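Missing here: one protein chain of the complex. Every other protein chain is in place.
Chain nomenclature is as follows: A and B, assigned in order of appearance, with residue numbering initiated at 1 for each chain independently.
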Amino acid sequence: MEDRFNAYLLRSEDPGLDSGPLAGRTVAIKDNISTAGLETTCGSRILKGYIPPYDAHVVTLLREAGAAINGKTNLDEFGMGTTTENSGYGPTLNPVDSSRVPGGSSGGSAAAVAAGLADLALGTDTGGSIRCPASFCGIVGLKPTYGRVSRYGLIAYANSLETIGPMARTVADVSALYRVISRPDPRDTTMQGRPYEHDPVASVRGLRIGIPAEFFGAGVDPRVSAKVQEAIETLAGCGAVIVPVSMPSMKYALAAYYITCTSEASSNLARYDGVRFGPGGESQRSWHDAFTAVRGEHFGEEVRRRILLGTFALSAGYYGRYYGKAQTARANVAGDFERLFGSVDLLAGPTMPTVAFRLGELADPLSMYLADVLTVPANLAGIPAISVPCGEVAGLPVGLQLMGRRFDDETVIDAAAAFEAEVTA
Amino acid sequence: MSDGQVIIGLEIHCQLDTKTKLFCGCSTDYRDDGPNTHVCPVCLGLPGTMPAVNRRAVEFALKVAKAFHCEIPEECEFSRKNYFYPDLPKGYQITQYDRPLALGGHIVIESEEGGEKKVRLTRIHMEEDPGRLVHCGGGSRARYSLVDYNRSGVPLIEIVTEPDLRSPKEARRLLAKLRATLEYLGVYDYGKEGSLRVDANISIAGHDRVEIKNISSYKGVEKALTFEITRQRSLIRRGASVDRETRHFVEARGTTTASRSKVEEHDYRYFPEPDLPPLRVASWVDDISLPELPDARRERFMSQYGLSVNHARTLTGDLALAEFFEVVAGDDPLLVATWVADILLGELNYRDRSIATVDVARFRSLIALRKAGTITDHSGVEVLRAVLDTPEEPASIVERLGLAVTGEDIVASAIAEVLSEQPQAVADYRAGKGNALNYLAGQVMKKTRGRADPRDVGRRLTEALAE
Partner (left out) sequence: MVDESDVRRIAELADVGIPAEILPTFTAQFNRILEYFDILDTLGDERTGERSLHTVLREDEVCQSLPNEAVVANAAESEDGFVKAPRVM
């Protein structure tokens, strides 16, 4: 099938195995996940031609499960974006409406699944990069609990926030892919030895679901709010107990997120110097000049902006005001979640404040950052969160976001399955 | 602090002798292999890789901290030190910053006055070694660099002392004590090239401080500091000021030179390594048992073998030497102590060899021959040299060179001959000139070609002259 949406950066023909839990199923892999022998660019010109000598742990697991890996999907360069327009290889289009963005940064994976080019896809979620495109393209996407899927082989953008996760058209497929990729790996020592081995049970009966007022505040499109409120009523109809709650730390979450991710990124991206991989520089210049030339030429503007923001946030005299404060805010977000999960089993709200943007609509960096406000809290706290389609506004998909306790991805998936069963019945 | 007092503090980097690197499973045994043959995606810093901490490296570092009486906090943490350099594959070094493995502690050394002196430690932390650069085109005209990442990721501990040292000699003693302790702990091998690197801070009281970077042996540290004291004192004498700067030690010339670039004001942007959450180590500390360390062994050598403090200190100053001594000591530890500390060590130094190269069995045979009186101290040295330089057995060396202490008749006839040949000396002796006896004994030794025991010759010559 033709890739009319620029979902893939590279397509491959791996038949997979005859047996195994994913035998006969095609899987698309976001191009920030390393694949031995297959060019892995992270959507960046600075990795043009880079062929990893090793497979990411999740790729090894996919191969063992019999999956047919059918290509590497487009993304915002290094995962830095909310639209998949910031790729060094052109934007991906939304299969629902090709004048719209698919969301980001896992836009290529979402588009591949939504367009039927792949059964399943791997995305990565640093501040909403799985849930946002799932919401915009009308598919299901899970950000697992931090420490439940090995990140070994995931090209780091912001290590303390990000995780690999499954994307598919149904909750059952998301669960099946999650089962395969959530296996122990001694190379990722942040893994906590809690593999996901669950079969979804479509039920919310008796679950207490908190609805944080802050998820329906200023900046959220009232039509999206209304659609999500309908979805919450549907859950209530299925036997869930709905509880209004409040999350005061939300007002600091986005700033805490952007300071943390840019700080980590500024350091993670220091290795792209043209020496060991990627397009080379001129070895006869002195090293600062050679590195600056290579990095200035091959990093896109958004990447350079985030490197500079992070460098600034960590620099002498500013560390306490930016990085230090961001860690305090982050701890408070985690504290708020812990408190709320003392009295509710799940939290629900919209995934994104709006439906998919028009291409080029978010030209200003800050306005793009603000679109992540509802997804970043889960990353700051490391909790599981899923986006499941809950209807349309003006013909464009809306996503319902369900968040759960750390390591309780099972309840999140069960509730999503219950909702999905109710609306497709 | 008196005016003009020398003030020295050291930052010492030692490679820990683990099988694998700090954050990956690559072998650290790379010295005999070609460039970039002991590297993997992790230590090359390839995109997508993550560090995984080597348990043994942490255990080794904790042993060191415990041996030097440091405070070991409940948790420690790795941080990233961000800077660019072509030997640094990730653009940052994983090290420890505000939450190091160990704080405080001290190392006891012999002071200038011969007593004991506690040198306080500031901290001990773990970090990874960078790769190694080879400059092409030579010196400052290098047109490009070549990088070998084999060393990248080898575990280091950095031990930082307070500015408690007062002379280059004390600095050398501290390093010797440190090296011995680390070897006793089984965590370090000084014999491996590049396994020790020292930065020294040195100032003359009342003047600015100079940092000397990257000295790679403890003899080098003493030389660099001695040179630097002379340089700084002469600046001060001329009324010039000592610049606060970083200098490099030029091993070949024994001098220091100012770094080409002025001290860059580095902004390393340290922050916690996000792939390595805090490390809980305190609970291990009680389970770590330390072996006998140099000070305890020195005390034991004195009490168990009756050695002098000097012999005991020398013999315990190096693990291999102490073990060698104990293997050979047998039933005459004093004789062995003399032979090892006063004779063997000198011969080894002269040959630039280590104790490990000495054949224990043949050295024991040599000691047995000496103890039995078959050879003299004098001819024993000759036998020792042959033992060190050839594979020959001591008994055969003695026979081949005719070094066995000779029978009485030969000594007696030599004495008789000398007395009749040297009437003047005999007369001088009888006139009370003590030197004459030495002269006559020398003549006897000459006639016996050194085979006689000098003490024996002296005694019998005196008897003959008294007749």
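Points worth noting:
Note that in this section a residue touches a chain if its C-beta (ideal position, glycine included) is under 8 Å from a C-beta of that chain, and two chains touch if they have at least 3 such contacts.
It should be emphasised that the depicted structure is a prediction, and the values quoted were computed from it without experimental measurement.
Screening A:Asn32, A:Thr189, A:Thr234 or A:Gln401 for touch with the missing chain picks out A:Thr189. Residue A:Tyr50 is the one among A:Phe5, A:Tyr50, A:Phe136 or A:Phe357 that touches the chain not shown. Of the listed positions A:Ser12, A:Ser98, A:Gln229 or A:Thr292, the one in contact with the omitted chain in the full complex is A:Thr292. The chain not displayed touches subunit A at residues 49-51, 53, 147, 186, 189-193, 249, 251-252, 254-256, 258-259, 266, 270, 273-293, 295-297, 299, 301, 304-305, 307-309, 311-312, 315, 321-322, 325-326, 328-339, 364-366, 369, 381-382.
Interface residues of subunit B with the unshown chain, by the touch rule above, are 18-20, 24-27, 34-41, 44, 46, 52-58, 84-87, 133-135, 137, 139-149, 260, 267, 269, 276-280.
As a working rule, only the chains that are shown with their structure count from here on.
Subunit B makes touch with subunit A in their complex at residues 41-42, 44-53, 80, 82, 84-86, 89-92, 143-145, 147, 267, 269-271, 274-277. Remark: subunit A residues 33-34, 40, 42, 47, 50, 52-54, 56, 151-156, 158-160, 186-190, 263-264, 266-267, 269-271, 273, 275-277, 283-284, 287-288, 291, 311, 314-316, 319, 323 touch subunit B in the complex.
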